[in-house]
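Here the complex is missing a single protein chain, while all its other protein chains stay put.
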Amino acid sequence: MTTQDSATVLTSDPHQRLGKPAGGWRAALYAIIFESDTPKGRAFDLALIGAILLSVLVVVLTSVKPIADQYGEWLHAGEWFFTVLFTIEYVARCLCVQRPVLYARSFFGVIDVMSILPAYISLFVPAAHVVSGVRILRLLRIFRILKLTLYIQEYSMLGDALLASRRKIFVFLSVVFLIVFLLGSVMYVVEGPENGYTSIPTAVYWAISTMTTVGFGDLVPKTDIGRTIASFMMLLGWGILAVPTGIISSEITHQRGQRLLSLRVCPGCHSTGHEPEARYCKNCGTALPS
Amino acid sequence: MTTQDSATVLTSDPHQRLGKPAGGWRAALYAIIFESDTPKGRAFDLALIGAILLSVLVVVLTSVKPIADQYGEWLHAGEWFFTVLFTIEYVARCLCVQRPVLYARSFFGVIDVMSILPAYISLFVPAAHVVSGVRILRLLRIFRILKLTLYIQEYSMLGDALLASRRKIFVFLSVVFLIVFLLGSVMYVVEGPENGYTSIPTAVYWAISTMTTVGFGDLVPKTDIGRTIASFMMLLGWGILAVPTGIISSEITHQRGQRLLSLRVCPGCHSTGHEPEARYCKNCGTALPS
Amino acid sequence: MTTQDSATVLTSDPHQRLGKPAGGWRAALYAIIFESDTPKGRAFDLALIGAILLSVLVVVLTSVKPIADQYGEWLHAGEWFFTVLFTIEYVARCLCVQRPVLYARSFFGVIDVMSILPAYISLFVPAAHVVSGVRILRLLRIFRILKLTLYIQEYSMLGDALLASRRKIFVFLSVVFLIVFLLGSVMYVVEGPENGYTSIPTAVYWAISTMTTVGFGDLVPKTDIGRTIASFMMLLGWGILAVPTGIISSEITHQRGQRLLSLRVCPGCHSTGHEPEARYCKNCGTALPS
Partner (left out) sequence: MTTQDSATVLTSDPHQRLGKPAGGWRAALYAIIFESDTPKGRAFDLALIGAILLSVLVVVLTSVKPIADQYGEWLHAGEWFFTVLFTIEYVARCLCVQRPVLYARSFFGVIDVMSILPAYISLFVPAAHVVSGVRILRLLRIFRILKLTLYIQEYSMLGDALLASRRKIFVFLSVVFLIVFLLGSVMYVVEGPENGYTSIPTAVYWAISTMTTVGFGDLVPKTDIGRTIASFMMLLGWGILAVPTGIISSEITHQRGQRLLSLRVCPGCHSTGHEPEARYCKNCGTALPS
């Protein structure tokens, strides 16, 4: 999918295929919930973003022990208030589209269910409510609501750059994984459980934290050979870091070039590669089609 | 604002709009304080930079306990000496311009007040004097004083590159924030308070320190699942790091290209920005000089 | 070796030079083991990948103490099962090629021996079995088996980029090594054994971990001078990190450009590599097709 294509798809109304009812209260509801050109639709969207932000805040505050101890009642009430609110919204969304199954299986449909399910499950499994944090994904709606088509174009351009580099990235990750596994195993043999490298998975975890230059420091080599290998790994990881950067840099530069040198052809000499603002062919001086 | 434009604005005298008095002692004071072509003006500028550096040094030394214990009296005296000095300078600046309000509300006007206010406030709130460090911002004057117009051009070019990429950067930061929040919440659920992840904000702080490859090591995953997720996060953060680099690399390369293109001028329409290999003006079709 | 050349070498059957027997059971065995176009050959390849993955899993699980304590018998049996299996496979491979010595000395031949030797050696030296992790390298076969010629092209392109930059990288590493050794020695003098910098090698290990921005934190400067030098080193390492990235970015962009240029063929001399805007062949002067 090219940048233009994906941008077009994203900027056109993605809800059209869900089917807008022909009339009645369902059509009115559809206009409020799914569209944002009417004052009511705009108000609904803003209220929805506010509700999502507040409900995420409730989840965050519930996790902070001092606050949960003091305002536990209120937070619990807030959690259920937003759960019921989002449940009503979900039912309304299902009711007012022609093809509710299509909505339920769409990206946002799944996210919407995942935002309310944890609370209901927590009635049986109390620990489940912590998963509610996933509802922050609902904020992705904000891009559509605010009609940030240009932002979406940027999104899709980055996505295209990554997509175009996916084979390079796969190859790169395979090599990184092999290196990390081999060097991790070596460190497990060299340092051993007495220095904290208790198993190969632990040593691989350490190798990843070293080669990505994170370096937590919970595990550190203590033997001389271990430190020599670690030094080598750090330099290697440092150099390897340049590879994905180079891949993506080159890809973004290429994407930009592709877009700029658009597909205009000179009617005089049939040359291409004209800048977007050029009005005459740079080779033969013929006027270019706008 | 293009590079040329912003450079022009910065290299022309930014104080013109403050209004230079027509004559008298105010005009003489203006020439000393705001201009730097006369010997007196140059001496004033050098003295000012020296005073700023010394006053920052006083703030820094005051924070070092052994030094503060021994030379506390001297540092206190120095602090007040510079405060009074900067107060006199500030009053002088206000007096000698035609529009003092415009100066007081300008960037440097605000910084100048912020450099002296903390000392006066510390008469009532003793702790306030630590904020004096903000006066280091006064050093930004150095670029204007030393007439480093070329440096300022570089500044504005970097600024343009960032500005031109602002939407890409916003999109990028949104995605990073969503990822960090989600993975932080997951780690809070997986590791839990017993391993130090006491709340979602704490876990998000850890997630940021991991994905930016800082890796303080004050919080580290201890469970097997937690370490697996952390390994994934480190690799992900490592790869994501390539994105802003790619964006800015591509932007700087583009800016440089733009500048190189602007050397040739069309004899027909006086337009610039022609590619090196173009033989005819892309705007009016006139043959370009080789 | 150019990208095209190395890709051609890798995508053509690399086993041809090993010599396929003319007929009989050896030719049949060859078809199963070395080729993957027949159903049997494909089944063998899939079984081999599965066996490699399982045998690596056995090595990993053996290193995890709780699991090894509980299922030690099973893991030990599994280790020997795969060792015998891979031994049979190795013998079969040697038997069915015309030039077994060539196979034994090839990259995969060496890896295959290294996958089974540790287990046999562990009969005499019990600790040797930990080296079995090296058999993960056998997974490199997967690229050939799955006929991922495009992936191999990517591999060779990355390899070419690194190869083309090898002198720049050598120069860069020399300079980095000199800087790290000098600054490490300075820190050894400044901080000394009482702050953990017990020897110059240790200090160099710390210098590498600092300049690569890994920063384990097992050694940290404690004196004021040490912290100042460390601050300088961090900024320097941060800046130096940009150099390999720049080298590889530039190299990948160049490689990509080379590939794009090679699409048009001159009708006069059949040469490739013409720039997109070229109108005449740069080798023989014939007009190029647009």
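Per-chain numbering from 1; labels A, B and C assigned in written order.
As a working rule, a contact is a pair of C-beta atoms (placed from the backbone, for glycine too) under 8 Å apart; a residue touches a chain by one contact, two chains touch by 3 or more.
Note that the coordinates shown come from a computational prediction; the quantities given were computed from them, not determined experimentally.
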| item | value |
| --- | --- |
| Candidate in contact with the missing chain, chosen from B:P100, B:P201 or B:G268 | B:P201 |
| Chain C residues that touch the omitted chain in the full complex | 167-168, 170-172, 178, 181-182, 185, 188-189, 193, 198-201, 210, 213-217, 220, 224, 227-228, 230-231, 234-235, 237-239, 241-243, 245-247, 249-250, 253-254, 273-275, 277-287 |
| Chain A, residues in touch with the chain not shown (by the definition above) | 213-217, 245, 249 |
| Where the missing chain touches chain B, by residue | 59-60, 63-65, 130-131, 133-134, 136-137, 139-140, 150-151, 154-155, 157-158, 161, 169, 173, 176, 201-202, 204-205, 208-209, 212-218, 241, 244-245, 247-249, 251-253, 256, 276-277, 279, 290 |
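In this text, only the chains that are shown with their structure count from here on.
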| item | value |
| --- | --- |
| Chain A on chain C, rotation in degrees - Cα superposition, rounded to nearest 5 | 90 |
| Listed chain pair A-C or B-C that repeats interface A-B [over half of contact pairs the same by residue number] | A-C |
| Distance from chain B to chain A - Cα centre to Cα centre, in angstrom | 30 |
| Interchain centroid distance [CA atoms averaged], chain A/chain C, Å | 30 |
| Separation of chain B from chain C, taking each centre as the mean of its C-alpha atoms, in whole Å | 43 |
| Residues within chain B bordering two or more other chains | 213-217, 245, 249, 277 |
